[in-house]
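Heads up, this is only part of the complex; the chains shown haven't been moved.
Per-chain numbering from 1; labels A and B assigned in written order.
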Amino acid sequence: MTTISLDKLKELVELQRPGYTLDQQFYTDPDIFEIDLNTFFLNHWIFIGHISRIPNIGDYFLFETGNESVIVIRGTNNQIYAHHNVCRHRGSRICVENNGNKKVLVCPYHAWSYNIDGSIKSARLMPENFNKDEWGLHKCNLRVYEGLIFINFSDHPDDFNEFIKPTSLFIELHDLSNAKIAHREVYPTYGNWKLTLDNFHECYHCQPSHPEYCQVHDAEYILSFGGGSQSSGVESKSFNKRLEDWNNKVQSLGHLTGVYYEKEFSQYSRSAERTPLSGGRLSETKDGKPAAPLMGKFKERDGGYTSVGPSPFNSLLMCNDFATLFTFIPKGPIETDVELTWLVHKDAVEGKDYDLQNMVWMWDKTTIADKKIIEDNQKGVLSKKYKPGPLSKMEKSLDSFKTWYLRRLLLSI
Amino acid sequence: MTTISLDKLKELVELQRPGYTLDQQFYTDPDIFEIDLNTFFLNHWIFIGHISRIPNIGDYFLFETGNESVIVIRGTNNQIYAHHNVCRHRGSRICVENNGNKKVLVCPYHAWSYNIDGSIKSARLMPENFNKDEWGLHKCNLRVYEGLIFINFSDHPDDFNEFIKPTSLFIELHDLSNAKIAHREVYPTYGNWKLTLDNFHECYHCQPSHPEYCQVHDAEYILSFGGGSQSSGVESKSFNKRLEDWNNKVQSLGHLTGVYYEKEFSQYSRSAERTPLSGGRLSETKDGKPAAPLMGKFKERDGGYTSVGPSPFNSLLMCNDFATLFTFIPKGPIETDVELTWLVHKDAVEGKDYDLQNMVWMWDKTTIADKKIIEDNQKGVLSKKYKPGPLSKMEKSLDSFKTWYLRRLLLSI
């Protein structure tokens, strides 16, 4: 299907310079996109939705990317299944609505029917040698963890426990299995997935592009953590002091603190950290006041901000009373969907316990602005005159991601 | 133009299994589509319109598919011509409206003019060595048969008489040369041409998808003929009896009966049959009552249904008083136009002799539903998880078509 030779790609990978952006092809070429898709997105555990999207038996939603469509459905005993939305008979889509409730999955074409667990229920007029057991729906790997639904398209998926281990304490602190979806929004972005992720790997652009973000997160925090968790490319002594004080205070409450990043190369690219919100804020809101009832294992509000990247395709940004979850879905060589899910405590009532607009304000505004700057970045990168440019001290995390991407790609070819 | 090697295609053809659908590439690959187009659609006699579309001298319509456009025009002596709509000077389209009346074909660009027979009439200011006789319009093979206009894009078209022979008695019974168009409709369908034809090769989907069709054609008929003319994959003893009784009755009237299908492989894929309509119906309408004045060579209404497939790209479905003619036009790898033409007796008057809505009701509803299910089928087939699936007993005709397609394709490469 792809016409680029792997030798050519290898050579190209080896030409990339540390400290600089990648060559144009990596952000534009359809063949490299196809290889990327199989090496990364379709080979990773991806969080694609919260269990509260499908509370009842038979509730389902579709997860769709490119030509792929997966039915995520709740079965009896509350088990959740993921099936490829492709009838085993002639290949028709089985569910054609984006979500709904089905007790039996009946293909609308010839009425082959499947049980919620994917096994075949009935198929009319098949030849005598037809063995129903062989024709259940193709399963997609699925794991529900802390109320988060992860899927993995690979035939040989990484071990989920190994994958999640280093970030698990950070995630579990927020007890997302007792949360519910407050809002969900998709931001279709005309940029290559790596350009899109690059944007989320650095806060060097926050000051020029994100007044709302900068209102909530102050300059010292951005200096210190705007280049990524693993190192502050730029040091802020004032933020270091603030972090140290906060860590001491919070540890005395028994709350988790700390930073995780990958010390050496592996198939994973994970990070996690807890930091204090700026200016004594208690929540990631305009005025810093609480946005919703306390969630998670916190004894009291500690004004902290938990940022977890279990893979390049997800970010979980969590304060004491709500969580903003990002999923980055590559759709084409220069098209990526950015999907945001906001979670609150499962018992919180909108309008009474929380004001939705207040809660989504910062990340909604910020993601709309990101869409625009990523798209303008992509346009420039398509020019014959684009050449790799030098990265700033606040783009260390982006540089690490790029290095990881290239090494991981080399391993696969 | 195509990048798939013919060896690769040969190998792929040989990997296909009888009794199963084809591999994904056959329904999606642009190169295979290009080869298909040249091997099949552009190499077959195709019915593209009825003579009553162009009753007067100079009347024309365009037949368009992909980048091709053909002018079908009535000349003096009522002869009908088909010319490629490409000026021999600089290549401009000559007719830019879909239909109209022209006594001379004048290219709107530089005013080269052609007679209706395609010969050049005038070209200004050409060099002295310009020989008008060499620059007439490129002709497209054309044959008018029983009022049906067939064209063939091939440079070496099959002999028309040999092509039409086995189905001719079935067609001639309905005397379509004394018919007129009651209605015409195009249903653009986002599916590969073979997926589109597959849908019309089986009635396994009729029960789940076509309530209107099933209201007119009962379950026993569908069981018996839903898998195609040449064999009923599923036998219905009750329908066999009904058919036998009807054959006897109708033969006594001197009307044609019987079934034709290809007994052995050839370049053709043709079929024809006559069966009784269900429940004593006299016409293919909701209530089974006559829809229009009697057509054809019938002495009286015999309640029969004549189904003729002169090629994979046409179906002629005819009852005693009207005919529904299908043309399947491949437009792109996953785009096919389905064009329907309804014919009635030439003297029948709409509103007085027939109610158009009553007549088009079943096939209009059914074709709209087919468009939807073909498109959902195509979407699933595009998934990486699509794999060939097993065919039912009622998809025998589809399996035969598939086998014929593969053998015919092998011969051409």
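Please note the rule applied: contacts are C-beta pairs under 8 Å (C-beta built on N, C-alpha and C of every residue); 3 or more make two chains touch, one makes a residue touch a chain.
Computed from a predicted structure; not experimentally measured.
Identical protein chains form the entire complex, numbering 3 copies in the structure file, with 2 of these shown.
By definition in this document, only the chains that are shown with their structure count from here on.
Chain A and chain B, compared by their mean Cα positions, are separated by 49 Å. Within the complex, the chain A residues that touch chain B are 3, 67-69, 84-94, 96, 106, 108-111, 123-127, 130, 135, 138. Across the interface of their complex, chain A is touched by residues 3, 19, 21, 198, 204-205, 207-209, 233-234, 373, 376-377, 379-387, 389-390, 392-394 of chain B.
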